[in-house]
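Just one protein chain is left out here, and the rest sit where they should.
Here is subunit A:
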Amino acid sequence: MSDNPDFTPNEMMTIAASRALRNDDVCFVGIGAPSAACNVARLTHAPDITLIYESGTIGTAPDVLPLSIGDGELCETAVTTVAVPEMFRYWLQGGRISIGFLGAAQLDKFGNINTTVIGDYFHPKTRLPGGGGAPEIATSSKEIYITMAQTKRGMVEKIDFFTSFGHGEGGDHRKRLGIDTAGPTLLITDLAIWKPDPATKEFTVVSLHPGVTRQQVQETCGWMVKFAQALDETPAPSELELTTLRDLQARTKAAHEGSGKAKAA
């Protein structure tokens, strides 16, 4: 996929996502790809970033990536740990979160996400875990970043269920529902960086990762892709970014395979 053999598309995705976070962000972290990106940001250019997991851990700094949103290390390294109702009422609903960082099973071009069902809700072909915190993260965080690897099954013209609301049908749909937060402002995939068109809110490719072609982006996306007129190339990962990510993943692998032996709660 890439001309450069020195990094994988997934590493590029995680590192590109990490760069979008700022040192003063207060980030509500989704598990999986968002969690890796947020911690790479914390370990490189954003050491003071506040990472919040929905288990109630505020300002956490884990040494390994948590397998779940409630791993013990999140609590041990947090500035404070609050009860779940407080998490959702005071901190999320209260407007304290600058970035909600979500992954997606199914995504459409307006940043609406489905992690609930494939098929009909009452007679599902595949029952997925559901929304968890996402429905309110998507509307109460000031902005939403989304990260996922591109596939035709994942990036679809029409999602089967609106687990969390992005820009709905596009345009001013959020405003019409009385939602005053910005919603999805950034999508980082393994091939490209996307931003919503200012008027239509449709995700548009603004930067291709090194070595990636427009055709590759289209072949792995279920909707007709729009490209910005001035298309950038995403800077390749730096030595520091790559080393940080790989060390983090190696520590994580060792800890999880070790049945928790490596680090007790």
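Some observations on this one:
One rule holds for everything that comes next: contacts are C-beta pairs under 8 Å (C-beta built on N, C-alpha and C of every residue); 3 or more make two chains touch, one makes a residue touch a chain; residues count from 1.
Here, contacts and distances are computed from a predicted model.
A chain of this complex does not appear here, and its UniProt-recorded name among "Phosphonate C-P lyase system protein PhnG", "Globin", "Succinate dehydrogenase / fumarate reductase cytochrome b subunit" or "3-oxoadipate--succinyl-CoA transferase subunit A" is "3-oxoadipate--succinyl-CoA transferase subunit A".
Although one chain is not shown, part of subunit A still touches it, namely residues 31, 54-57, 66-72, 74-75, 81, 83-85, 87-89, 92-93, 116, 121-122, 124-136, 138-140, 161-165, 168, 173-174, 177-179, 255-257, 259-261, 263-265.
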